[in-house]
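Following this message is one structure expressed as structure tokens.
One chain of protein is taken out of this complex; the other chains stay put.
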Amino acid sequence: MKLRQLATGLACVGATLALPPAFAADPILIGASITQSPPGSVVQGTQVKDGMEILKDMVNAKGGVLGRQIKVLYEDNQGIPEKGRAATEKLISKDKVVALAGGHQSSVCLAEIEVAHRYKVPYVNTNCWSDDVRKRGYPEVFNTSPYNTLVSSSMATTLATMGVKRVVAFAENTDYGIGQAKLTGELLKQKAPNIEYKYETLDRASKDFTAAILPLRANPPDVIVMSMLPPAAYIVMNQVYEQGLAPSSKTILYDGGGLADYPDFWQNVKEGGKYLLSFALYHPAMPQTQLAKDIAAEYKKRTGSDVNRLVLQAADSLHLVIEGIKQAKSTEPDKVGAAMRTMKFESLRGVSNFSTQQGYSFQQWLDIPFVNYELTAEKQPVGQTVLIQAPGQKFDPAKIVRPK
Amino acid sequence: MLRLSLDLLANGLIYGCFYALMAVGLAMIFGVLKIVNFAHGEFFMIGAYTYVLVALNFSVSPWLALPCAAIGGAALGWIVERLLMRPLYAGYASWGFMKDEYAVVVTFGLSLLLVNLVDKVVGPYSYKGPALIETSRFALGPVMLTGQKAIATVVAVFIMIALALFLKKSVWGKQIQAVAQNRLGASLAGIDATRTTSLIFAISGMLAALSGALLAPLVNPSPDVGSFPAIKSYVIVVLGGMGSVWGAMIAALIVGVSEAFFSVYGSYDYRDAFGLAILVLVLLLRPQGLLGQKGRDV
Partner (left out) sequence: MKAGPASLWRDRLAFDARAAVLLCAVLAALPLVITGPYAQGIILVSMYFAILSLAWNALAGYTGQFSLAPAAFAMLGGYTTALLDFYWHVPLVLAIPAAIVSTALLGLVLGKLVLNLSGPYLSLTTLAFAEIARVVIGNSHEFTRGDQGMHVATLTESRLAYYYIFLAALVLVLAVLYFMLRGRLGRFMTAVRDDAIGAESRGIDVVRVKMIVFCTSCAICGLAGSLYGTFSQLVSPELGLLQQTGLVLAMVVIGGMGSLTGSVVGALLVYLGSEWLRELGNVQVIVFALLVILFARWVPGGLWSAAVARIGRKQA
């Protein structure tokens, strides 16, 4: 008797264990159209992917969202608007993603938001700085990225404070570069009309910029501003350095593209990077949330490099989408979008409310923190740079270090 | 003004020397096979990458990495000829009258393959090649140079002189000239035209690869770095005269310098169109170029 009961009991337990697990739900799909091959900026695309992957893994480790795992589908747009449009089409109409994030090149963004708008799928702008992306006023577009008006007005203020006379800017021939260079010039004219400013448009696919650089040797300007992305930006820096133009005792090299914290920065510019003055969106001295610190630690573990602002921006974009899904308790794109618009949300950088004003501020986080720092030694980690403008402080030109 | 002109002259000549290395190889191929080679830029790229990777990963001196790049380029050239170019003249009947189409399609495919293979295997990041000499910038009169630019130019000139001597004096060099002039006649005279063609491709690949290696510290190669020197090479080869090695060398210097001047005094934005316009004008007005021979099929 007892044996039969035991056997039955064991059989029941065994049967329960052998049953297939409760229906494993499909993963939630989020789309990311990024640059993974030239002519776009591959180093940017890689940072974006790394940031999103780290956050995705963290979220999935804690059980995912709504009981389902998160999966990010990456498409390569090569930095070309037409390919971005096609990639976004595919992600939305074939893969049926809940939302898109990760856009990091302005010209491509402008093409992609059209598709997102047509299909009414939320699109989180991770790193497209051009004001035009906001000015279109599409409710599907969530601008968590720095924007040209922020950067240009800060740069214009900085230039005015430096008390210089002549400024030349090198801008890449994209919405970001030309937008930033033009806007900086306009704002500078308002703040300091006696400063002479002009910008030169450079082809980001070119490998030789000496034709634009050599004419400056006869009468070097006080500041050379760079509104360019790698790899062209690195070549410009090298060639400007080789010609003895900047950084020099007379001419400051000022970067408005956030180059200095990319992992391949030093291997590409070597001694040309010393004394670079940089507008920057990340510095260890800035206040960060615990989640940001965890991401930084994980990034260091995975890649061996210190975290940079683009990794955090990318993670933040994914964070926004995930929170939106949580709040909406749904994966319907329009419900998620509605939640993202109105919910209370804490971003990695502490900024969290979307402005509703039309124009460059539409659905944009307005108060993104920034600093200005200067690199004073080769291979210098960001934490050891000289802060010329500490978080929340004014720009102090007296702190600028010049080469002999 | 004078200083700027000297700057432009110096830079134009320096870059012209590097372009010459690339263009000479292309001129040789043109002379022999009369085909457009879409993949020539990729030999440049492979050379640049071989140089950078050997020097960085095996911690050898850049001076050793340079011949590695040369060998890599030569090997690639030889393989391409052996596998892909044979049909053009080894009696491959169906393609007979369409060899131009074949050459373009096959070399286009090859170019696409090489660029994406490197992108996949090595990664899409750009690398700044290690300089041959660590001297940073120094002034030579009013002109600013770097150690790399100066040394690389000397090396390039040296290679070109060696090549010219090779073509003129050595047995192989004379065979190459014979095949270039008249393939049928040369083989009738007992020269192995097929093997000579292999040699030409190998040399062409080697020269382009060296050009890439010498320029690696200056242009931070990425997988698509081959496209800009490729177009320039065509312009140079046409200007110099298809098949003329001396013509290519001289034309390279002319193109280097005139591009430099045009981009500053003419228009910076359209400087690429300038070189191409030269190509069109030469083909229309003087198709044999500076030193080429007037051929029947022009």
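Labels for the chains are A and B, by order of writing; each one numbers its residues from 1.
Here, contacts are C-beta pairs under 8 Å (C-beta built on N, C-alpha and C of every residue); 3 or more make two chains touch, one makes a residue touch a chain.
It should be emphasised that the depicted structure is a prediction, and the values quoted were computed from it without experimental measurement.
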Residue in contact with the excluded chain [from A:26, A:57, A:82 or A:332]: A:82
Full-complex contact with the absent chain, from B:18, B:127 or B:234: B:234
Touching the absent chain when the full complex is considered, from B:35, B:178 or B:290: B:35
Residue numbers in chain B that touch the chain omitted from display: 30, 34-36, 38, 83-84, 87, 92, 94-95, 97-98, 100-102, 104-106, 108-113, 116-117, 119-120, 231, 234-235, 238, 242, 269-270, 272-273, 276-277, 279-280, 283-284, 287, 297-298
Contacts of chain A with the absent chain, listed as residue ranges: 36-37, 76, 80-83, 85-86, 89-90, 93-94, 107, 110-111, 114, 118, 173-175, 178, 201, 203-204
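The rule is short, and it goes like this: only the chains that are shown with their structure count from here on.
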Touch list for chain A against partner chain B, complex: 36-39, 42-43, 46, 200-201, 205-208, 210-212, 214-215, 217-218, 230-231, 234-235, 238, 241-244, 264, 267-271
Residue numbers on chain B that touch chain A, as the complex places them: 1, 3-4, 7-8, 11, 15, 116, 119, 124-128, 136-137, 139, 144, 146, 149, 218-220, 222-225, 228, 260, 263-264, 268-269, 271
